[in-house]
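Moving on, here comes chain A:
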Amino acid sequence: MPKVDFWQGNKAIAMGGIAAGCRFFGGYPITPSTEIAEVMAEELPRLGGKFIQMEDEIAGIAATIGASLTGAKAMTATSGPGFSLKQEHLGYAYIAEIPLVAVDIMRGGPSTGLPTKVSQADVMQARWGTHGDHGTIAYAPSSIQESFELTVKAFNMAERFRQPVLIMSDEIIGHMREKIVIPDSVETVDRKRPTVAPDKFVPYLADPSDDVPPMAAFGDGYRWHVTGLTSNDWGFPTNNTEEIDKKAQRIIRKVDRFRNDIVEYQEEGTEDAEVLVVSYGCVSRSALRAVRELRAKGMKVGHLRPITLWPFPDVEIEALASKVKRILVPELNAGQMVLEVERAVHGKAEVISKPLINGELFKPAQLMAAIEEVA
Partner candidate 1 sequence: MDSLAKKFSVLINKKWCKGCGLCIAICPKKVLELDSKVKCEAVRTDDCIGCRQCENICPDFAVTVKEREEDA
Partner candidate 2 sequence: MPREDVMPWLRTQFMPHIWCPGCGHGIIMHAIIRTLATLGKKPEETVLSSGIGCSSRMPGYINACTLHTTHGRSLGFATGVKLAKPELTIVNVMGDGDCSAIGGNHFIHACRRNIDITAVVMNNNIYGMTGGQASPTTPQGAFASTTPYGAIDPPFDLCNLAIGAGATFVARATIAQPQLCETLIRKGIENKGFSVVEIVTHCHTQFGRKNKRSRPIDNFNFFKDNSVMKAKADTMSAEELKGKIVIGELMHREGEEYTHRYQQLIERVRG
């Protein structure tokens, strides 16, 4: 019998993680994400899990990676400045193929910026923040319910693809409180474990069917080498051109080839839309209100909400671009995901960026005016 409760978004992320099997959290306090750490500090030991507040953001994700190497589902959480600090280790987890979930509750930036005010200005950083090439999976919840459910999904994706998965929430969703229906249980995915004996184990030899190598755990009888250097199937550093290319391509391909399994979005009113609004996270709440009110007045306006920011629903938006005249992209940044929309659309429709970078959220009335202006 599912329970109904009234939770803060950050709490829902923590509890979603726990429901997914997270039993390790390594983090550091930073507004507006700190509540995730606080909930984990309280809940994890009750379940035999481990919480540690590390000395800085970088150590927070380092500890998370270390724990994941022992087989634990592990998580870290932060906001802008900490997200910047964590980039090197996100790259480490990408190249060494270590599952983890990293949460960024976006706030005003750059730098210290606006600790208690909202932005969506880290969304490109989510894709490109760490140096080097890798695939990215990033979710943008727009409600407390989604904060819970997408965190479960993030863990499952991390286990499936053996890499970090990001939750790009924001100060509004993170700090607001809303009804949540807590399921009795959730479907979970566990990383593939090796089936061969330790002496036959080739740590980074992937099954061609999914490009993901089975992952051993430290202490489970397997000995292997983990490094941030580009390595061969044995996990040892290599300067061999073919081995380098093989590794570099595989870590991108393993996500790319399953793009259709990963991409998530929601459409409303797009069947006959002439104007399309594309928005995500907290903005989509105002945008949907605006779209619904305008539709009620007879305007042919629709909305597409990316739920995965990465992979971006580019194919789906391109299909809509053939049918609509204009696409409006309101964001709480100077225009970031709009670049993806423009890229996706290939000129088939006019794309208009609607930035807001004053620390506030669009009111539905503001968006109604903006939509009417471009219609």
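Everything below uses one rule, namely that a residue touches a chain if its C-beta (ideal position, glycine included) is under 8 Å from a C-beta of that chain, and two chains touch if they have at least 3 such contacts; residues count from 1.
Selection rule, in plain terms: all candidates are chains of the complex that A comes from, given by their letters.
Computed from a predicted structure; not experimentally measured.
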Complex partner of chain A (touching, any copy) among 1 or 2: 2
In the complex, chain A residues that touch candidate 2: 24, 26, 45-48, 50, 52, 54-56, 58-60, 62-72, 74, 88-89, 92, 198, 218-229, 236-237
